[in-house]
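Left out: one protein chain. Kept in place: all the others.
Think of it as A and B in the order they're written, each chain with its own count starting at 1.
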Amino acid sequence: MDYLLHIFIVSLIYAIFAMSLNLELGFTGLYNFGHVAFFGIGAYTSALLSLAGHPVTLGMVCSMIVSGGMGALLAIPALRLTGDYFGIATLSFGEITRLFFLNERWLTKGPMGLPGIPRPTWIGEGVAGLPWFLIFCMLLTLVVFILTRHLTRSPFGRALKVVREDEYVAQALGKNALSFKIRAVTVGSILAGLAGSLWAHYISYISPADFTLTETILVLLCVVLGGRGTNWGPILGAFVIIFFQEIIRFLPIPADFDRFVAPIQGMVYGAVLIILMLKRPEGLLQEYKE
Amino acid sequence: MEYYAQLLLNGIIAGSIYALFAVGLTMVYGVFRFINFAHGELIAWGAYLALFFTRSPFYLPIYFAALPALLITALIGLAQDRFVFEPLRHGNRITLLIASIGLSYFLRNAIRLIWGSDLQTYGFMPTRGIDLAGLSITSAQITMMAAAILFLGILYIILAHTMLGKSLRAVADNMTLAQIMGITIKKVSLAVWVLASFFSAVGGVLLAVDTNLEPMMGLTNLLKAFAAVLLGGAGNVWGALLGGLIIGVAENLSVAFISPGYKDFISFALIILMLLFRPKGIFGILGGVR
Partner (left out) sequence: MKKIIVILIVTVLLLCTGWTASAADEIAVGAVTPLTGKLAVYGEGFQKAMLLALDEVNASGGINGKPMKIVFEDNNSTSKGSVSAIQKLITIHRFPVIFGPAASTNFLAVCPIAQQNQTILIGAESAAASISKCGSYVFRVFPSDLLQGIGVAELTEYLNYKEVVLTYINNDWGVGLADVFKEYFLKSGGKLIDEFAYDEGKTDYRSEILRIKKNSPRAVVNLTYIKEGATMLKQAYETKVEVQWLMGSAAKSPKLVELAGVAAEGVIGTYPTFSQDTSQYIAYKNGWEKKYPGQKTPIFGEYNYDMVKLTAEALKQTKSMSSSDIRNALMTASKGYVGATGDKTFDTNGDVGATYGRWTIKEGKITDYK
């Protein structure tokens, strides 16, 4: 069942990606609409390094470092902004990053993309490697899950929630809200970089078209649907959304009707979102309020 | 010199369309404090509905076809509010945002379902530009500019000189206080949605007259409208107008200096710069003047 393996791998990668966003959106209350930029930076860093002949592990570590660094660099000025303004600054950053991938051909090959990105040598290429890749992703997801759970339950995590609920209270308690937010974005970016690098090594081909606003929206949905501010939420959200997208492929549809299938799919997708927001806006899992 | 003057003129033309989109977006933001992602779809629906009325069985000329199109778009705008945004008004802002993303998917795919994904035009033949002091402008563009000025003039009268305009500004300033003062939110929200949809539909039709129709036309221009809104200071109608013009001009002038591949970069860079150095928009200094 290679197809099922494929869906599981994609879901797990998105789960990591979603957990990284959840750290910012769910726990710290930062609307990061350019999160895909860090996913992309991670993917490109890792892909470029491993295509240059360096080991995949090095690529993955570097992708985390570069994404984290860029995250911190963006966060320091952008976090002076609040709420929607931060959202739009990050959205712009996401688009600028994509334009960079698209136009700096000397580095990224531009729209041609980067084909033939290798997998870690012990996993093996092709279908035979799929189960191993799945295990690899599961392990990493587990590590990230434990890490974020630990983080969010630590004093650091509680401080983040205070910052989210009321920045002034946080200040009054002697917490430097800005520094907490910067750290949250940095960790979020590192993890997004990891997800991006996994994606690049799994899919073996990346191009700027893979890192658009649509991806940000997709991962945003994973977080919000699953339940923001919960540890399990993003994982559940990622699985539900990826599976939902794939299940649509299995609806029995008469052949003459083919032309209409795709738009109807889109409409259903949109309608489900709206209904979900109307009926259960907190997502599938609810944050436990102390 | 002429080259730059022509770029400037083109920028103003493009900017006046952006301004029409931005005005509606910023009005909704000003009153309801959320970013409506589905705003772009109102642009596209306006344009497509006009197309619908120019074809069989109506065969209306575009000026007349635009009228029912504007009306129906306004109804769609009202329906958006009635069925999606109003029930969510007291919820979390991110919930509203996600619902608007869902709505945008839904409406865009509905266009695909009805009119297909192919490019369409109103069937105007291209005309040579008219020479104006060495600059070239087409009659369609003159009509466009005239229409944009006319509609923005109407908006000015409504906002500055009617009771409706006053209550609109009052609600934008402070919804609770406005309610205490006896302003009915229902009426105001009706007016906001009608005006916002109306202006995006006008912009959509004008844009389609100038270029083509395709289902993505709304989304592509939405980001520009965002930038314009921010530039002008969110919620500030005149700011959005000027913001639209600035973005149009900046984008067009940029081509003289940088690779056109980076054309979009300009609006995003402007967003980030504005946010960092003038987070209240160019009119922030003027405070309450709207």
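Heads up, the rule we're going with is that a residue touches a chain if its C-beta (ideal position, glycine included) is under 8 Å from a C-beta of that chain, and two chains touch if they have at least 3 such contacts.
Note that the structure is a prediction, hence the values are computed from the model and not measured.
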item	value
Omitted-chain contact residue, chosen from B:I158, B:V255 or B:L276	B:V255
For chain A, the residues touching the chain missing from this view	1-4, 6-7, 10, 102-103, 105, 110-113, 115-116, 125-127, 203-207, 209-210, 214, 236, 239-240, 243, 245-247, 249-250, 255, 258-259, 261-263, 265-266, 284-285
Chain B residues that touch the omitted chain in the full complex	3, 6-7, 10-11, 14, 109, 112, 116-119, 121, 125-129, 136, 138, 141, 207, 210-212, 214-217, 220, 251-256, 259-261, 263-264
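To be clear about the criterion, only the chains that are shown with their structure count from here on.
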item	value
Centre-to-centre distance between chain B and chain A (centres being mean Cα positions), rounded to whole Å	31
Chain A-touching residues of chain B, taken from the complex the two chains share	35, 84, 87-88, 91-99, 101-110, 112-113, 116, 223, 226-227, 230, 234, 259, 261-262, 264-265, 268-269, 271-272, 275-276, 279
Of all residues in chain A, those that touch chain B in their complex	25, 31, 77-78, 80-81, 83-85, 87-89, 91-93, 95-96, 99, 102-103, 213, 217, 220-221, 224, 228, 259-260, 262-267, 269-274, 276-278, 281
